[in-house]
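Note that one protein chain of the assembly has been removed; the remaining protein chains are unaltered in position.
On to chain A.
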């Protein structure tokens, strides 16, 4: 459908000179944005204005004012909200790092009564498989789970399982898993501990899986001492009394060694921090020294 805008005088973009950070706009951009800003200024909520926002957003998706304007138009004209969601998907795929799209999607869904949240899985899964750590998409997914109570949704759980099977280093997936599992009172903590321990064994030098494990210990106030047998799978504790032993020198995980120091919380911990400084994690020398000083000042 072709709309006429002859009656609209486009607002002039800032082309004052001299001007700091002046952008040399092309004519097409000046016309599109000029008309759009003029329509916005008189708050015209019409079909032609809607068409113009579509053009504006496909030109510059980070132009947040256009999104706000479009939402007002959609509500006023009582447009089909599912059509709007479909259109939004095509914009999302072309603009991975955009803040506005996902907030806008939340606004639209907020207007729909009896929304079936699983309708969102295909687009979300596509976006995440494309960029598995996309912060905006994960934040949206988090909102969806919370709003529609998807904590026990099997597809959701399976999706997270699959992602971690593919890449045990995907911290976004671990973080989402923590959110889903531990906002559910029915969670089986032992099962989760087994799960993460298994993942740690697959690749033991992994910050994400160790953080998850420590997160569980903290949340459920499990005494760290219980971890010792597991930690010994990655570090032979004899290393503390034989710091020069070449046989014991190669460990499987510096995170296990760090936690071992925490479980001891005594002079042995000081030796471990020295080992971390000398052999296993020298970049964090100041941190290990700080932990040593805390331990000795107690």
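In the analysis below, a contact is a pair of C-beta atoms (placed from the backbone, for glycine too) under 8 Å apart; a residue touches a chain by one contact, two chains touch by 3 or more; residues count from 1.
Just so it is clear, contacts and distances are computed from a predicted model.
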item	value
Among "DNA damage-binding protein 1", "Protein farnesyltransferase subunit beta", "Multifunctional methyltransferase subunit TRM112-like protein" or "DEKNAAC101437", UniProt-listed name of the chain not shown	"Protein farnesyltransferase subunit beta"
Among A:132, A:153, A:236 or A:263, the residue in touch with the chain that has been omitted	A:132
Residue of A:9, A:118, A:149 or A:203 touching the missing chain in the full complex	A:203
Option from A:3, A:64 or A:82 whose C-beta touches the chain left out	A:64
In chain A, positions touching the absent partner	11, 13-14, 16-26, 29, 33, 37, 40-41, 60, 62-65, 68, 71, 99, 103, 107, 132-133, 135, 138-139, 142-143, 146, 166-172, 175-176, 178-179, 183, 202-208, 211-212, 214-215, 218-219, 249-254, 279-287, 289-290, 293
